[in-house]
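Here the complex is missing a single protein chain, while all its other protein chains stay put.
Think of it as A, B, C, D and E in the order they're written, each chain with its own count starting at 1.
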Amino acid sequence: MTTGLVIGRFQPFHKGHIHAIEYVRKNVDKIIIGVGSALDSHTLNNPFTAAERIEMILIAIKEMGWTLSDFLIIPIPDAPYHKEWVSIVESIVPHFDVVYSNDPLTKILFMEEGYTVKDIPLLEREHYSGEEFRKRVIEGENWREIVTEKVAKYLEEHGLIKRLIELTKTDKPFQKEI
Amino acid sequence: MTTGLVIGRFQPFHKGHIHAIEYVRKNVDKIIIGVGSALDSHTLNNPFTAAERIEMILIAIKEMGWTLSDFLIIPIPDAPYHKEWVSIVESIVPHFDVVYSNDPLTKILFMEEGYTVKDIPLLEREHYSGEEFRKRVIEGENWREIVTEKVAKYLEEHGLIKRLIELTKTDKPFQKEI
Amino acid sequence: MTTGLVIGRFQPFHKGHIHAIEYVRKNVDKIIIGVGSALDSHTLNNPFTAAERIEMILIAIKEMGWTLSDFLIIPIPDAPYHKEWVSIVESIVPHFDVVYSNDPLTKILFMEEGYTVKDIPLLEREHYSGEEFRKRVIEGENWREIVTEKVAKYLEEHGLIKRLIELTKTDKPFQKEI
Amino acid sequence: MTTGLVIGRFQPFHKGHIHAIEYVRKNVDKIIIGVGSALDSHTLNNPFTAAERIEMILIAIKEMGWTLSDFLIIPIPDAPYHKEWVSIVESIVPHFDVVYSNDPLTKILFMEEGYTVKDIPLLEREHYSGEEFRKRVIEGENWREIVTEKVAKYLEEHGLIKRLIELTKTDKPFQKEI
Amino acid sequence: MTTGLVIGRFQPFHKGHIHAIEYVRKNVDKIIIGVGSALDSHTLNNPFTAAERIEMILIAIKEMGWTLSDFLIIPIPDAPYHKEWVSIVESIVPHFDVVYSNDPLTKILFMEEGYTVKDIPLLEREHYSGEEFRKRVIEGENWREIVTEKVAKYLEEHGLIKRLIELTKTDKPFQKEI
Partner (left out) sequence: MTTGLVIGRFQPFHKGHIHAIEYVRKNVDKIIIGVGSALDSHTLNNPFTAAERIEMILIAIKEMGWTLSDFLIIPIPDAPYHKEWVSIVESIVPHFDVVYSNDPLTKILFMEEGYTVKDIPLLEREHYSGEEFRKRVIEGENWREIVTEKVAKYLEEHGLIKRLIELTKTDKPFQKEI
């Protein structure tokens, strides 16, 4: 039995991620979804909490008809320094055989520690990315087509689209000037 | 549908925890197991990593014949200060309706933030506790009866009993004098 | 008796802040001034220490003829993560009834925790802002009119204008290349 | 005009502190009360938050009929390492001429940085100390005579005596075993 | 006997640094090389670990025929806040008489604590800087002439040029989106 670790920030969990996981499922028996930058939230790049991102992943797994028990979802906090990050992953993520990632930094860090890292074929990255999603929300464009129907509903009903729009009005990470 | 959050350090996951989860299962539809002090390991009180503890929980769930998809297992890091801890839990643990805990500090912190906290009837705490387990390992007594058969096997095969014994030989958290 | 919490970074304490506090004073009996990013200093955005900022606030309170005992001045450190920030504020700031702030992030964070947050009518923000002050100092323009006379004097006599100018010569937060 | 910095943890603010401040008031014009370990709370040694401790100090100042505007109350977080602590104090506490403390570590750290540190004559330390207060609460003895009447009332009405008693039931800083 | 402290990040250790140290050697008996941002690595601005940077410094000292025992090489971690940084330097760097630096922030911080800080005549900074080196590597230009022959060899043989190129492909400090 092989286990694949798929690491992302999932801000939000979108159709590109679904495409990626469909691909990984064909290659491994069990998938651990590592929710990166887990303690970050309420910033332009990381608007949603890990709790909210995990809710979206659970919604999408159900929506896709995948078997929930094939998955393990683990929030992964950032390390103070990159060199320590893999040891933090090892510390909280159960055994995995291969890491799936397209991010150069993730790949470098795992490969320097001797791990097997594999690329994931992307689904039209220009359309299906967290960056594109956040851009569309902020500019009032159609963000709904980037996520599944049920995830879109979750985002709206929990005020998360509104939060993201509000966050754009502050231009500094912790600007609190009156 | 109600969700219960059961928080513990699970050093290791023992029969007392199994008894507790049997009880909680009767009262809620879904259980989130929060693995506390998630980044701690290699100390006398927290010998095992969160990765190892999650492995034990998965082994026990299977051994007990429980439905894996009824569970969510979330490692929870400690907060720098107690007052921030509940906000960290809220930040990474998906929605829950009730907290199950017998620990006074956990109870105070959640209750001061307005949560419902319920006690769990314990199974002979003098026999089934992490403290008792660690004491028996260190003193060479019978620790096997405290955990399930498969968890005992996991602990031995991964050198974790040996690690705990070695850790007793250092009496300070980071004593490294030559 | 109602207490209002006014949070800012006060880099420096300028006439816009004085205008804001004049407004808040009419609506509450007691004002707690929360000095945000309290441990930050010696950067372009946060050039002055909290100690220096509190000195400026005390000078301005006296200069304005306000009653010192109507105020409480509390330095507030940043949180590692936004989600924990309100719990840090609650941890060190005595009871308050309402938060006054125009910053979207501050407002989101407090409102998500159930607090009442009110806007403050701003005094010509294009002229009276910390950003404008720092810009003018760096470009050698008239920064004196942005702060009160006594605060200007304090800034000069303690070498703080000179510090800010020097800080512009380093373009990275901790560039120390020789 | 001379300013004295009086540093304590004030867990809680008791009659020994009142006696100390009476003494310091005769020697300086202005007193800065530095509330140490400001972010700590909910432990046996530091049961109360800085917010709660500041409330007690304000209550006692009023109760004693002292002039509030003679005081500045500044919460001071701990440093990661002792050697950095004085620089943190300098960073957030406005100008002071002399430090009042009887604690050997506080005295060493300030003196090694060149500060003048003075002792405070203590009021029957065996009766009036935070340690004695916490001991009496836990053992059900008379803790009321250690604090002023109004501070005692505050402690009771805000559930703080109850919290301290509950905290004794957990013997580890973050024990959360079920 | 006088000791000079030369602080840099040495990303990488290049000919400009060699020129600087040649200059400092004429003015002091002993040189302490402080390797700043010591725990940072795997970022565009700080691609190399302190371990790797110290290796380069040792290689260059040998290559230049300098006396190794005239040097002490001390990695210096960043402080959480600038105001604490000098106390961290004092905490881990043995006695020094003078600081050599051209960086405005380093100079401000040391001078505010009463230290003597001296400038270093630079060797054509537009050619010999870490920034220029990293730019050339990324743009495929001649980076070899910026460092010594042996340092160039070290960088290539340990895969560090390759790492830097890979790092440019991630545009966020911890972007890990799939």
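Note that a contact is a pair of C-beta atoms (placed from the backbone, for glycine too) under 8 Å apart; a residue touches a chain by one contact, two chains touch by 3 or more.
Just so it is clear, the model here is predicted, and its values are computed rather than measured.
Within the full complex, the chain left out of the display contacts the shown chains A, B, D, E.
Checked against the hidden chain, the listed residues D:N27, D:N45, D:S69 or D:T116 yield one contact partner: D:N45. Which of A:A79, A:V98, A:I138 or A:I161 touches the hidden chain is settled by the complete complex: it is A:A79. For the chain left out of this panel, the touching residue among E:A38, E:A60, E:I146 or E:L160 is E:A38. Taking the whole complex into account, subunit A touches the unshown chain at residues 79-81, 83-84, 86-88, 90-91. Contacts to the hidden chain, counted on subunit B, fall at residues 39-43, 49, 163, 166-170, 172, 174-178. As for the chain not pictured, it touches subunit D at residues 6-9, 11, 16-17, 20, 36-37, 45, 78, 80-83, 100-109, 112, 120, 122, 129-131.
Keep this in mind: only the chains that are shown with their structure count from here on.
Path length between subunit D and subunit E in the chain contact graph, taken as the least number of steps between touching chains: 1. Look at where the CA atoms of subunit A average out and do the same for subunit B: the two points lie 27 Å apart.
Inter-chain spacing, taken between the CA centroids of subunit B and subunit E, is 45 Å.
Looking at subunit D, residues 39, 41, 49, 88, 90-91 sit in touch with two or more other chains.
Shown here, the protein chains touch in an arrangement that is not a line, ring, star or fully connected set.
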